[in-house]
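First comes the structure, then the notes that go with it.
Left out: one protein chain. Kept in place: all the others.
Right after this comes subunit A.
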Amino acid sequence: MGDTPDRSANAGTGGPRVTIGHAGSAGAALSVDVPVTPADRAPDGAGRRGGGSGGGGTGLGGGGALPRRSAFGAERLFQSFTMAAGAMVLVIIVAIAIFLIAKAVPALNANTANFFTFEGWFPNEAQPRFGIGALAFGTVLTSVLALLLAVPVALGIALYLSHYAPRRVGTALGFLVDLLAAVPSVVFGLWGRDFFYGPVQEFSVWLNKYFGWIPIFGGEGPFGRSILLGSLVLAIMVLPIITSLSREVFRQTPTANEEAALALGATKWEMIRTAVLPYGRPGVIGATMLGLGRALGETIALAMTLGIVSSISFNIIENGGNTVAANIANAFGEANDTGRGALIASGLVLFSITLIVNITARAIIYRRREFTESAA
């Protein structure tokens, strides 16, 4: 089997290159000396067998006793089935776009305000007026704020788990971080609303008292159900994703690099700065983008913690703030036909943004084939 690529050799790489298997059955395997190239098995994986057995003229097909015909049918059937299942993924993504557009267009035509700039959401009135200006602003503001809070802490935890903690402790605590990722978002929302609201409100009042001269901490109150609360809850929710992906890349730093740095007399931090961080940078960027995608799409936790005010304001501690996703959850209950269409239109915008962010993130991660762990 000299020319057949060894499956186990590529097993751990996780790269998109699929290992080349054996398309033929036993009889066809007589031709194994022929180098197996993708072109060789191009059309449907059965071409080679067709040549070897169907005609029989080439003399390669030796397994005359095998039940070739029936196997051929089942093989084709099974292969088509798996291929259809694979194509289903693409179909779903395209279908999402098509159906969202189909339902959004009537509402967008009925809209009497500019969809992209108008700062309000009144799609249920006789003259529907709605725009995602304030919603998109709130979405971006909460997500960026959440990432600013979460990324440094997540990198700290990832470094701690991969390079500082004893191995056993690191494994156990990493397990704990993964469990944090499994907690449903509605629970974080409930926690943020019923418990975390108190400390954040006190903190907001304190910030307003001593740093009120900075515009983002200004205002007259009331404080609490604010962008700050939403962003903090969001930060806690994206923390596990960024942590577990970063920990994976940090752990994969070649030991040779680390030991070389240490051998040159570097301290532990210098070793991390010169060997671990540069190696992990693409992975960290990809993880951050994935966290961003998650934060942009987060619905329930924000619907429960934000003040739900559709206006553009940079003040992060006063009651207020709204996001595209949270608005969908909150406004869906009393939406009429146009209202639903309007929400679907805003969902379409969200879908496009997250799709772009995710494709970028995945493209960055794919450049590093060493990734084996999936994100979620």
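Simple rule for what comes next: a contact is a pair of C-beta atoms (placed from the backbone, for glycine too) under 8 Å apart; a residue touches a chain by one contact, two chains touch by 3 or more; residues count from 1.
In the analysis below, contacts and distances are computed from a predicted model.
Colleague: The complex lacks one chain in this depiction; which UniProt name from "Peptidoglycan-associated lipoprotein", "assimilatory sulfite reductase (ferredoxin)", "Ger(X)C family germination protein" or "Phosphate transport system permease protein PstA" does that chain carry?
Modeller: So, among "Peptidoglycan-associated lipoprotein", "assimilatory sulfite reductase (ferredoxin)", "Ger(X)C family germination protein" or "Phosphate transport system permease protein PstA", the name matching the hidden chain's UniProt entry is "Phosphate transport system permease protein PstA".
Colleague: Of A:I216, A:L262 or A:V309, which sits in contact with the chain we cannot see?
Modeller: With A:I216, A:L262 or A:V309 as choices, the missing chain is touched by A:L262.
Colleague: Any idea which of A:L239, A:V284 or A:L306 touches the chain not displayed?
Modeller: Of the candidates A:L239, A:V284 or A:L306, A:L239 is in touch with the missing chain.
Colleague: List the residues of subunit A that touch the chain left out of this view.
Modeller: Residues in contact with the chain left out: 1, 6-8, 10-12, 14, 16-27, 29, 38, 45, 63, 66, 71, 74-75, 77-79, 81-90, 92-93, 95-96, 99-100, 102-103, 152-157, 159-161, 164, 173, 175-180, 182-191, 193-196, 199, 203, 206, 210, 236, 239, 243, 259, 262, 265-272, 290, 293-294, 296-300, 303-304, 325, 328-329, 332, 340, 343-344, 347, 350-351, 354-355, 357-359, 361-362, 366, 372, 374-376.
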